[in-house]
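Single-structure report; data block below.
The other protein chains are all here in position, but one chain of the complex has been omitted.
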Amino acid sequence: MNRQKPSNEALLWMLFSAGGVIAAFLIPVHIFLFGLAFPLGWLPAPSYEHLMLLVRMPVVRIYLFLLCSVPLFHWAHRFRYTLYDGLQVKHLNEVIFTLCYGGALLGTGVAGYLLWRMA
Amino acid sequence: MPDKTILEIARYSPEQDTNPHFQTYEVPVYKEWVVLDALNYIKDKVDGSLTYRWSCRMGICGSCGMMVNGEPKLTCATFLSSCGGHKIRLEPLRYFPVVRDLVTELSDFLLKLKKVKPWLIRRDTPPLSQGEFLQTPEQLVSYKQFSMCINCTLCYAACPVVGLDPVFVGPAAIALAQRYNMDNRDQGAGERMAVLAHPEGIWGCTFVGECTRVCPKHVDPAGAIQQYKLKAVLDWMKRLLPPSHSHKEGQGESLNR
Partner (left out) sequence: MNPSTAKPRPAYTEFHPRWYRPRVSVYWWLGEWQYLRFILRELSSVFVAAFVIATLLGLRALRNGPEAYARFLHRLQTPTAIVLSTISLFFVLFHTITWFNLAPRAMAIRLRGQRLPDIVIAAPNYVLWLVVSVAVGWLVLR
């Protein structure tokens, strides 16, 4: 077995894990509130002003940045392996790798830009 | 008059067949019979050409693994009465080449096992006068579960990644590597990490968890692999530190000593 340098998969797995933790703790309540409770009127929806007030706070922006960037890497890693295993498309290795992590990087960039320029 | 049950067994002979076909046999069912007893009955009294592996008949040698109704099982540890229904389907272990009937070809697995160096690796050899290596009960407990592996390869038959990726090292091999890594007498963790921290090593595992579910000795290879992944991450982070830290990795990350 060739002793190559240890791959950087460790970093990708770490991002996957971190994204998984963030997604596990935070995403359910967000979907419940913004996807169901507010649109269906189960709970009073926050006003535009209140949300803008929240979003202007730096700590909230950091929270939202983490919420919208690291889980993307969780998706990228998991989806990449699902395509490898589920669809057996290993021969499209590089394409899948680029699309997945590239997509995550793109999303992270968009999130950073949006939150930086939030009024 | 004992009950009867039907065994539907995959037969394959390279001289006659291109693909396996199923042959049915009727066997008596006794309360204390396991699937292996039924197989032996068939070979003794019905069809001597049936080929399968078995040895200890008590769940310690790991020879008699096969797919029983689609589940990887040790035939010496599977009671006929627990197979449900009166038809039992026997096939060779999944994801291995089939040599004949129920016998699989294991040389690939053995090569992978050898690759992870499942033996105590010492960088230094203390003189005999120093006496034996000491190990407390706590130190033993830290790796004992992984040492229970009997190399039955049921986990390989359960793991989809093994089937999809022929170069994936597989659950048992990684669990055994971890068994030696956690042994305080071993100094080879770095060597094994160099072999396993690759896509065909631990990173190929997607934590399906089937390997742990089917393991007859409760080794929990999935847990071993996830622990190994954490360790690999720590190792990788250490590599990013200044050289005074990273040059130590060659000596192996012995947990004690």
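Letters A and B mark the chains in the order given here, with residues in each chain numbered from 1 onward.
Everything that follows uses one rule, which is that a residue touches a chain if its C-beta (ideal position, glycine included) is under 8 Å from a C-beta of that chain, and two chains touch if they have at least 3 such contacts.
Model, not experiment: these values are computed from the prediction.
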- Query: When the complex is taken as a whole, what residues of subunit A touch the one chain not shown?
  - Reply: 19-21, 23-36, 38-40, 43-46, 48, 50-52, 54-55, 64, 67-69, 71-72, 74-75, 78-79, 81-82, 86-88, 103, 107, 110-111, 114-115, 117-119
- Message: I need the residue numbers on subunit B that touch the omitted chain, in ascending order.
- Response: 12, 14-15, 17-20, 70, 95, 97-100, 105, 137-138, 141-142, 160, 163-164, 206-210, 212-213, 220, 222-223, 226-227, 229-230
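Quick note on the criterion: only the chains that are shown with their structure count from here on.
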- Could you tell me the distance, in whole angstrom, between the mean C-alpha positions of subunit A and subunit B? 36
- Query: In the complex formed with subunit B, which residues of subunit A make contact?
  - Reply: 1, 3-4, 6-11, 13-14, 78, 81, 84-85, 88, 90
- Message: List the residues on subunit B that touch subunit A in their complex, please.
- Response: 115, 160-161, 164-165, 193-195, 197-199, 203, 206, 229, 232-233, 235-237, 239
